[in-house]
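Just one protein chain is left out here, and the rest sit where they should.
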């Protein structure tokens, strides 16, 4: 799914991404690798092993006729949902498995890395043409899991009344160079949406196709905590008329009164961040809000969320730069960019769109088990765009489609308005 | 929401629709009016009262300054979800209420009918301009509830091991004049979608707007039971690769093996119909399948479901005729139409589209409590088009958007394929 | 299980009890017979049919070799839990069944009554010796269901915000002739507990056996609403130290703040009674409290609940008289008895004992399916003694053991203290 790249490039990129995964675990104690506190948030140990299993299953097993797995039960323990490769272990039981130990999982990574690098080194060109694209998927897959790992760890630490920090940080005092929200306008017309096929992409970005867009406007920057607090203080969480029916039901059932990780104490808002428990910085973009909250906020303002086509059409011309995981800041930053045009399009927070996650016209999933990667989730989820402070710069692009359920908040998700 | 119509027309149509609701209850025993067996399926008594409450609340209360409700607690008992008019009684508890009795509810209907007809008779032109549109919504609202009533009654009777018939009927032996499935082709291009504003419509059909459609094909008729049985016999319910992820989870959790109301007995398929428990007629359109099943069936065939824009673009030129509730057949019929082109577009079964229910660009809900009618459900539901054997002929149109959750099956829902 | 009685006696008693069941349904509308609002509270229609099925199954089917059931599916629909007679219809789905209609169920009763009375008239002495005891169980079984029917109807009506009365009544102003709570003392020693076998009894009252009782004291009367309100006002429902662990968990989970059916309005306590929604009469015995509440109240007072042996030992000498269902008052009454000794021992409310429901030493269940009547419930339930205002005078005796789970409140249950 993309043009062919050199063997050296692959070896370098494979090593970089695999190493970065392990670098992200350096602040952790053994205990932190093991626990699962909700079905959607897997233990770090599982992420480490699952990304490795991916290379073992889709590259090594396919390359060697009588491949002997490093441990035959890992296929069961570390499969996620690829039913065609055999029944996976229940997703909500990943945290029950204390063995293999963390040490054994790191050993598993080393073993597979050695085999993959040996294979890349020794395989014929014809073999390389086959495994290259799969390794590229594996590398991108691992980057996705790096991001999940951070979100899952944040969720884990936030359950602990001691609020341990992933990497302790001072309260952020950064301020934005703010001059109010402005709007960028876009003309109506037929636009090409989706990827043209140069470079790595997922199947769900294809095929490139035409859509007719009405005239629209996008906000120049993300919604801030300051604005979101105004929404809260204006009774945002108490006025059903601002909410979708399922959104209101969720607010009532879960008792939501603020974004995930926020706490009201002595008249001030605090939140848990990967840097520890801190006072909310009003200039930062709001993060950890659900689709329901993004939608309600937009209705309160008198605006709406963009469609994914609107977003993509606007973002296509923007440079891919911003606050990514490579910065190791692990939290969105205030908008400090001056001038007109769109700010914070990439990085900081994933931006909810109003678009239900669906197949593009003429969409075809990858053949075989990898076809389960994207297509089968095209139901009851909403698309997010632009990457976040937990995403790799090398992983994002204008056509990239992320997707979550409307009630989910534990990823780094925020809001950009449209009209 | 539509051009103004004469007072006589309203009086006639009001009477017709209100009478037809009561006609539909004639086959029932008192006991059948009361019971609720799932949250989504309300008791007949509740439908009778709720549609009446609608006129009382949105017409009478708004028309008379000191309006005294017929019974002040009915507003609580028979509100559905209009939070702006006050807290409704819990939806899943509608079946707990044995009083008012059925007789009292019919009395309530008569009282309100009298008041509405008096009002229509006596109001000034200016008042008529105000209440006319609301009465028209009320009439259409009641037609929607007629359809729900039939689906809910079917669901109720099907829980009873005695399988009582709503209106006993012989097994259908009708055959289709079938010559295989054929496809109608449609060119790519910009199309106008949504309603132009003449005649009654709901807010969700507006505004009319342009969409770019790729070239596509629609099947000439609905999917039949014969075809669906082939899918079952080919392991359709056992092969996860045919299903969306949430669809497969639903199949496993609910143990689905066939459409709702089907039973396998002595090597034959049977189903419960409103005519009683019968042998499945293979020539009929399959009905009572979820979005998940429609989607899996389409994947099995190598086709897909249409988008709602594709459907609307194709259906716009078709005459609105078919097997509607006025026929009092209460079940879809085999395709007996000869010749090319699209058959069974209207009536028989609601046709699942692949489109998530969403606002059209520039959509504005009605003002006030009636604004809760449609917009707040625009999340995690899928659009169905064309009406069914339980829909009124006078209620349907090319732009009409019905919507249900992907797992729901108790409405009269079926499948038309696209490519 | 008891000495033999004359055929005439049986015919008379059969007719009386069967008629009284139907008399109890006279205040009902058809709608009231059908609905089930919790698993434990069955529809009146079901009670009417089930008690009839009991006679059909255990008397008629056993008496006639080729007995043709009145309706072969009733055995499935109206069995309760007798697994040996075939799978019963799910208990929580009794309310889904609108057919047979109420009229048809009354017809079923008449048909079976005719057959039973014919059989009693025509059978040989040897046959009579066999069926007599089973009919006696059936009569007592029906009396149990009369009581359940009243409790279930009360629960049903109480769900309705309109609070319909079963039989409308004025607020009770009756006062007790109260002179404070006094205590009756009983010596330590070996006592005979259980039934000696004269007259009808259930298997769980056997065998009569010895128990050693320590010295103890019983309160002369039941705990009143006045006393219970003091408990509430003293923070009874807020102080975990007063409660059993499971009791406190129940209070928190269910949000209990008072007995079932109580509401606090404008600083006063009200309750729903079968006579309608009324102001709580402080002189009446408190009713509709769980074992947990009875136990917590007793701990608050510094007393405890009696054991069932203590209760039986004390009650054995008391006359069986009081406020029973024959009075058709359907609610407990204030203690108006003067003088020393035990008041209100029988009737008014079932009295919770601290005894877990268990087999007496040497207990043997009845043979066959009727052996499922009692023994299999001897786990996690607590014994209540003395009958209530919903019990028949002809149904109660000193050795009678009723039993419910510790959290249940919908029967007419109250409190007598011990030390």
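Things to note:
Read from first to last, the chains carry the letters A, B and C; within each, the first residue is number 1.
By definition in this document, contacts are C-beta pairs under 8 Å (C-beta built on N, C-alpha and C of every residue); 3 or more make two chains touch, one makes a residue touch a chain.
As the structure is a computational prediction, the values presented were derived from the model and not from experiment.
Within the full complex, the chain left out of the display contacts the shown chains A, C. Only one of A:101, A:182 or A:317 touches the absent chain when the whole complex is considered: A:101. The chain that is not drawn here is touched, among residues A:29, A:121 or A:340, by A:29. From the set C:46, C:202 or C:243, the residue in touch with the chain omitted from the display is C:243, counting the whole complex. One chain is missing from the display, and on chain C it is touched by residues 81, 83-84, 190, 209-212, 214, 240-241, 243-248, 291-292, 295, 304, 354-356, 358-359, 361-362, 372, 376-380, 406.
On the side of chain A, touch with the chain left out of the figure occurs at residues 29-35, 37, 45, 73, 76-77, 89, 93, 95-102, 156-157, 159-162, 164.
One rule holds in what follows: only the chains that are shown with their structure count from here on.
Comparing the CA-atom centres of all chains against that of chain A, the greatest distance is found for C. Our note on geometry: chain A versus chain C, Cα centroid distance of 60 Å, whole angstroms.
Distance between chain centres (mean CA atoms), chain B to chain C: 47 Å. Taking each chain's centre as the average of its CA atoms, chain A and chain B sit 38 Å apart. In chain C, no residue touches at least two other chains.
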